[in-house]
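A single protein chain has been omitted from the complex, and every remaining protein chain is retained in its original position.
Up next, chain A:
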Amino acid sequence: MTLEAGAELAPKTYPVTRASLVRYAGASGDFNPIHWSDRVATAVGLPGVIAHGMFTMALVARAVSEWTDGAEVVDFGAKFTNPVVVPDDDEGTSVTVSGTVKSVEDGVATITLTVVSGDQKVLGMPKVTVRA
């Protein structure tokens, strides 16, 4: 697809369950128990098991790839400002990614993103640049 400055990219919502976290832990090698054990998560002061920040970021990368038909990513960054708490039930929670094409210059498109879980933003200043 052709990316044009100002284009709004349709929001994508992805489910996040405990099973997603277990699977991501295995695939990424991140076995931090705060992502699978309520006991450990609460002992270190978290509200409960939280998603890997990198899992949320991987979902953002998925959205960008879907919007851009797999455009080559040049830069990608985000701050993890609020945890995605994942309850131990069948529904879990979800992450919704929306984006705006900020600029297209010299063959590179800059996309700013909004990433929420429930009604809370979970990433700070998420931004990706891709070859347009």
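What we mean here is this: a residue touches a chain if its C-beta (ideal position, glycine included) is under 8 Å from a C-beta of that chain, and two chains touch if they have at least 3 such contacts; residues count from 1.
In this text, contacts and distances are computed from a predicted model.
Which choice in "Ferrous iron transport protein A", "MaoC family dehydratase", "C-type cytochrome" or "ABC transporter permease" gives the name that UniProt lists for the one chain left out?
Matching "Ferrous iron transport protein A", "MaoC family dehydratase", "C-type cytochrome" or "ABC transporter permease" to the record, the invisible chain is "MaoC family dehydratase".
Which one, A:Leu9, A:Val49, A:Val64 or A:Val115, makes contact with the chain that was left out?
Answering carefully, the residue with contact to the hidden chain is A:Val64.
Out of A:Glu4, A:Glu72, A:Asp88 or A:Glu105, which is the one that touches the chain we can't see?
Within the whole complex, the residue contacting the unshown chain is A:Glu72.
In the whole complex, what residues of chain A lie against the chain that is missing from view?
Where chain A meets the chain not shown: residues 14, 20, 23-24, 26-34, 40, 44-46, 52-55, 57-59, 61-62, 64-65, 70, 72-80, 83, 124, 128.
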